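Encoded as structure tokens, the structure appears first; notes follow it.
A single protein chain has been omitted from the complex, and every remaining protein chain is retained in its original position.
The block that comes next holds subunit A.
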Amino acid sequence: MQTVAEKRASAGAAAAAARRARKKTQPWTIRILPPVLFFVAIIGVWYLISYVVLDPARQFLLPPPQDVIIEGFLAEEARADIFSAAWESLKVAVIGLAIAFVLGSVQAVLMSQAKWIENMLYPYAVFLQTIPTLAIVPVIGFWFGYELAPRVIVCVIIAIFPLIINPLKGLLGADRGLHDLMTLKKASRWKRLTQLQIPSAMPDVFTGLQSAAGLAVVGAVVGDYFFGRGAIGLGLLISRYSARLQAAEMLATVLVACALGLVMFWIFGLLGRRIVGRWSDAWA
């Protein structure tokens, strides 16, 4: 049994599905061409600066793209250095992100359970967010040395804020009406948390993970850069290449660092769409 209004509404749903499909099947002139053109423009400007703007004697400041590829990615030694550094940094970023996720989620859950806990922890979450990395890195090195642990700690400090704030917003933003129903049924705090608040927070959790994934890579690279010793990650490698005026290798390393951040961002975007996109408009 379907009323007229429902038929109309399901027609509306069909139209929405068609809109989504159209988004996927946009003509390539709209979907592919503009970013490609923009990329070509960037490369063009790059060439222009390398060959026209810069005096040949100063071309080392911005070597042309093919040099970055040849000297950075094709030369055996540089490639090996860059990929081993990328692996070191990826390790730090992933471990840091995982720890930040666990700590952030626990803190968000605690803060969602009582106003006084929220009031107690919130200023310090903000404080953590505003610590200048430069100021904290020597302190962490002083306490924890210069190997994996301190790098991970820097990474956690830089990445954790969105992993507290976004889940917290989601946990507190659960529908009032559903809360009322829980109250009517005298549901326990645990049921409220697990059946209502945590599922409600999932879209925000993924938003937080996505921001934090990029930040974790930044944290890994920055920590590495400032420690200046220990296993060589991307930050340290960039600083070495820069000191030796190896601009092509340096730029290649920077590109890899960007790519790392992008891939992490993309992976969590994909996970978000797969896991909550089914029901959440924000992730559809």
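Everything below uses one rule, namely that a contact is a pair of C-beta atoms (placed from the backbone, for glycine too) under 8 Å apart; a residue touches a chain by one contact, two chains touch by 3 or more; residues count from 1.
FYI, contacts and distances are computed from a predicted model.
Among the names given as "Thioredoxin family protein", "ABC transporter ATP-binding protein", "AIM24 family protein" or "YdbS-like PH domain-containing protein", UniProt records the absent chain under the name "ABC transporter ATP-binding protein". Shown as candidates are A:Leu62, A:Met182 or A:Leu251; the residue that touches the absent chain is A:Met182. Residue A:Ser280 is the one among A:Ser84, A:Thr133 or A:Ser280 that touches the chain missing from this view. Residues touching the missing chain, restricted to subunit A, are 1, 3-6, 8-10, 12-13, 175, 177-178, 180-185, 187, 191, 195-196, 199, 202, 276, 278-281 (touch as defined at the top).
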